[in-house]
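The structure appears below as structure tokens.
One protein chain is absent from this view; the other protein chains keep their places.
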């Protein structure tokens, strides 16, 4: 859990949000929660609460899953959010992820290596069917998030990739 | 838990939010929660809807009915907020409220009149039993909130009283 | 909906929710008379309107007839449903409402009086030909054998002027009686200044079985089977079931016929319960009392027979057909109710209150939950500890016990101590599974469990 914001932080944040274009905002850090709305639509949903609970960090809620909206909220200045954290390459299907074409062989790619959109980075086996997985975007693989031969779900991040490198 | 905001902090925040564009706002820090709405629509959450709907304006909630919480609880500097808003004299029982001892008679008291704690300000009739109602505190009655012969519920404000006058 | 009759709900908690649901079923408008503590409760939200009648303690709100009556007048109520407890069996509220032309959802005030007192209730039962407990005063403590035979053994010698359990002796045969009666008389003289004694039949292993009745107010009765409520701790029911297991046809008929006779004698109006003591060591069946109201455990009967007793109460009070079927003596299903109380069964059932932080109910066929609690609800300290009733129905008793066991396992209530562990224990106990345990069963069994754990 992040350090608690000071009262001044809260005031600053509200001032900042007020200058923003957000229709509504919801911020929760530990015990501190702030919700603002410029329209009546405001905060309808128990769901929203659910999500905040489920996702540990800070979330400014705009009614639907908001992924990237999250980051700069608390921070004062805070630059380039999404790219800084790194894009991910996500599993296009459920199955078992292999980084090598066969046991004992060298991995398709290693962290630090540059890939193109069509570079194979691994294989997903689903019920004995092997499916090559390509990077889908050009960049430098920064890390693998899944161990060789681990099961993965659909949409699960397999690796991080720096697309601006 | 973050440090509790002082009462002054809360007032400042409310002032700030009041100047903002938000239709509605909700801030919670530890036990302190502030909810503001410029329209009745306010907050949709079941609970809040109940409270905000019933009491249109500003509400600083300390978890339970807030009445006394409002007082200087947190407060550092802060001068007598409650009194400024006006104390109320609340119905000590359910029944029909009468401002006069009998139909056609003059009211027990009129707005602007000074009362002592034991001054009778009206009668509540409950199932044909007449119960004199006393002010309960000394001050100047500023307004009656209930019309003569109106039914009142337990705890319903009958009149406002300025206790610092 | 504007001319829907208003039902004032003069109660709280799960029964308030239940009455509100019944009001909605019949197209009426429910208004809740609430204490300050309950003015934002789930029942308050479920009602069309809330009227705050008084402060949080029940003796300043729910127990004040004139405050409830005032709320009924203010609500423009066509009828007032008192639920159970509180003012439900008090003629006072009933009569205040009669004066205002507002219907009372319950029996007439004279019925409440007739059955509200042990002595007069016993007389009503005798008049109706219903078996009551044998008892007789001793004239001469040296001539007691005939009296003892008349009452049967075991029996109790009670000092008439004794009290609080003092001056009571258990006697199991005539020899003991002959020996102990003079001693008891002497001791009573010493202790209470009066040697008068009373003999009473003692049932140490009797069951609590009750019959659900519904009277049309003219002497006709619907009988909706029987319930066994023998899982009790200090006379507090913990688990109830319908039908009562293992009753012989003859006994069942005696219970039902007796109850029907009482309804007729009383010209009983609406829902009521006739409680009996059913001995497991003799063939005796003894009338205990009439509960002139809907009871906590009414859902087991509703689920077993497929009826809505609370809606029927409202309909009758509004002068309409209660829409109840004639049913057989044994329902086509077995139903068990577990009372989930905010009490710690491992700490002498001490009540507790506070926030319910997480709440998950089991789902599926045959499961019914009657409750007011929900996640985030602050269970108040002012009232009784009943949080919820978990009611489970199945095609026979074995299946119902299995279903109840699974249901209890799949309840999550975080934030408070509850009686759920006690239910899990009882439901798994061979005595309970066999059925027909007496009311004296639970206490020592639960104590023994506690000792086995330490």
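A, B and C label the chains in the order they appear, each numbered from 1.
Just so we're on the same page, a residue touches a chain if its C-beta (ideal position, glycine included) is under 8 Å from a C-beta of that chain, and two chains touch if they have at least 3 such contacts.
Treat the numbers as computed from the prediction; the structure is a model and nothing was measured.
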item	value
Chains in view touching the one left out	A, C
Sole residue of C:394, C:413 or C:426 that reaches the chain not shown, by the stated touch rule	C:394
Residue among C:365, C:430 or C:444 that touches the chain left out of view	C:365
Residue, one of C:123, C:323 or C:357, that touches the chain absent here	C:323
In chain C, positions touching the absent partner	17-18, 21-22, 24-27, 299, 302-303, 305-308, 310-311, 323, 325, 327, 332-333, 362-366, 368, 393-396, 399, 402-403, 406-407, 409-410
Chain A residues touching the omitted chain (full complex)	44-48, 50-51, 54, 93-95, 126-127, 129, 151, 153-156
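Methods note: only the chains that are shown with their structure count from here on.
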item	value
Distance from the mean Cα position of chain B to that of chain A, given in whole angstrom	47
Chain B and chain C: spacing of chain centres that average the CA atoms, whole Å	42
Sequence positions of chain B contacting 2 or more other chains	none
Residue numbers of chain C (touch at least two other chains)	none
